[in-house]
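Of the protein chains in this complex, one is absent; all others appear in place.
Now for chain A:
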Amino acid sequence: MLQELFKNTKEPLLNIYFTAGYPQLNSMPEILEGLVNSGVDMVEIGMPYSDPLSDGPTIQNSSSIAIKNGITTDMIFDQLSKCPSNISKIMMGYYNAVYLYGVEKFCEKCKDNGVSGVILPDLPIDIYLKEYKGIFEKYGISNIFLITPETTESRIRYIDECSTSFIYAVSSSSTTGKGTGIQSAEGYLRRLKGMNLTNPLMVGFNISTKEDFDFASTYTAGGIIGSAFIKHIAGSKNLTQDTETFINSIREKK
């Protein structure tokens, strides 16, 4: 499904991250509705974790509110099962939650609920290959790996070989929501483009405006927005509408 999305779409792809269970425990359907209405291509559903090491204050905060709201992995799947299915879905979280849930059970639930990719930034590739690749493949779940400006060329090529849908290119070596500006990643993105990798790239971190998104998309298949969207919906009274307003500010409705 992800593979087809990349193959069949010529326009830059927009992927939006939101934290499950935030701002309210049951906000997911409303948010997803807004995302689908405004023509977003992919959504990344964040599984909140108490100690999100790669995240800055915005996502730390949304995660801890979601946990206080009482969100669990099972509830996320339950909410997903009641949501529109005509949009590509990716689950993003930390390895610990998936490890405790059981990797096989997790992949099975992903498959049952229309999730086609998983991002676990702290699951090392070698452990994935050794222990879990077979399970992911069995359920048709694509594991998506990160690269950063510090990743060496040979490792990027290795990650490309291990990838099955797209590569998540982190635009700066930082935690999420740092806001150091996407422009400084130009050399890196240009270098990536020149590598002619097998898998398409999506750029994440430091994208919060239309300009950022357009900039990232000139070098890659598209961009991922997280913290900026979470900030936008904080305190929202009408999640669906506010979601649409945000997306329309990034990209004209298709």
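The rule is short, and it goes like this: a contact is a pair of C-beta atoms (placed from the backbone, for glycine too) under 8 Å apart; a residue touches a chain by one contact, two chains touch by 3 or more; residues count from 1.
One rule holds for everything that comes next: contacts and distances are computed from a predicted model.
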item	value
Chain not present in the shown complex, as UniProt names it (candidates "Putative phospholipid ABC transporter permease protein MlaE", "Multifunctional fusion protein", "sulfate adenylyltransferase" or "(2Fe-2S)-binding protein")	"Multifunctional fusion protein"
Residue in contact with the excluded chain [from A:97, A:115, A:141 or A:216]	A:97
Touch criterion as defined above, residue of A:4, A:78 or A:122 at the omitted chain	A:122
Which residue of A:170, A:230 or A:247 touches the chain not shown here	A:170
For chain A, residues in touch with the removed chain	49-51, 53-56, 60, 64, 67, 72-73, 94-97, 99-101, 121-124, 127, 145-148, 150-152, 155, 170, 173-175, 178
